[in-house]
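Of the protein chains in this complex, one is absent; all others appear in place.
Entry: chain A
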Amino acid sequence: MALSYLRSSSSSSANLKLLSSAVSIRRPISTDTTPITVETSVPFTAHQCEAPSRSVETSSSELLNFFRNMALMRRMEIAADSLYKAKLIRGFCHLYDGQEAVASGMEAAITKKDCIITAYRDHCIFMGRGGTLLEVFAELMGRRAGCSKGKGGSMHCYKKDSNFYGGHGIVGAQVPLGCGLAFAQKYSKDETVTFALYGDGAANQGQLFEALNISALWDLPAILVCENNHYGMGTAEWRASKSPAYYKRGDYAPGLKVDGMDVLAVKQACKFAKEHALKNGPIILEMDTYRYHGHSMSDPGSTYRTRDEISGVRQERDPIERVRKLILSHDLATEKELKDIEKEMRKEVDDAIAQAKESPMPEPSELFTNVYAKGLGVESFGADRKEVRATLP
């Protein structure tokens, strides 16, 4: 179990804390930013660099935000599961439950001026970037209120105004794209970085090494984040990778192995990586994480792993439970308060789903919009071009 201890900035605030606990008056939990130091579950393992300290500075307000955000993400993904089974979501639906700490921890270390790009397991990353539940559920159901107006679907959520560049269906393609974002950030002298997320399955893609090579040659502020949930669809990492030490696969590029179920470890690693990348070029973060669902809603997730394994991770390493224990052991909130937060998140999700269901499907004319940014008045056709033609705006 992790060691943890309270550290106060001054003796007067320590006295205040003693006083407040004596008379059971607590400061509003959501706004208390007094620093708390927590140790990560395990130390970081480093490749070609010095690992950051496993002591992470956080606060009551940050921990409660983590709890709230991750509980929301968890609830959202579970609700999506039900919607898919009710056939309100079609096609592909890749769920992120179990991996919430990566999305949450990363956001705590960066700003919305930093870029994130990921593959198709993107709902929670989109939320972390400031997306709304309505935008996600409406997109999943193919409705107008969706973040891509219903034209993208589960795998194609974007939020450009907070530098989230999708949402990509081709395994591995997002990594060179992410390095390209980093290139543009350096070109524009923005002093920001890009986090390009990929899975253990994508880690063997050749284009990843091509992009890493160029990024290292040109010192691009690119952080490659391998969300290693140990299964590339149905193929376990030991069957797919000769070397499953993904944090070392960058060879000349430094890497860090991180407990991806520990939101504070994720935050620390991302903070470290951002500082590194701005000065020295690309770095790899391997997040040791786990997905409770199968690869997608078409995959029960139990033909290639045991139910014991799944429940074991849920028992021992669940990211939300970890934060709950931290909050309770530091006396930052009561069990009831946390359960109330979870109930609140559940209600938010239910309300958003109800709202999303009200949103209509796109207008038929939307079939022909956004083909080009500048359509030049060109003609496009439907299946029967003598029936359906449109001028592209």
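Keep this in mind: contacts are C-beta pairs under 8 Å (C-beta built on N, C-alpha and C of every residue); 3 or more make two chains touch, one makes a residue touch a chain; residues count from 1.
The definition used in the following text is that contacts and distances are computed from a predicted model.
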What protein name does the UniProt record of the undisplayed chain give, "Centromere protein O", "Barrier-to-autointegration factor-like protein", "Pyruvate dehydrogenase E1 component subunit beta" or "Acyl-CoA thioesterase 19"?
"Pyruvate dehydrogenase E1 component subunit beta"
Candidate in contact with the missing chain, chosen from A:183, A:198, A:231 or A:272
A:183
Hidden partner chain, touching residue among A:41, A:280, A:355 or A:380
A:380
Chain A residues touching the omitted chain (full complex):
115, 117, 148-152, 156, 158-160, 165-170, 173, 175-185, 187-188, 206-207, 209-211, 213-214, 217-218, 369-374, 376, 378-380, 385-386
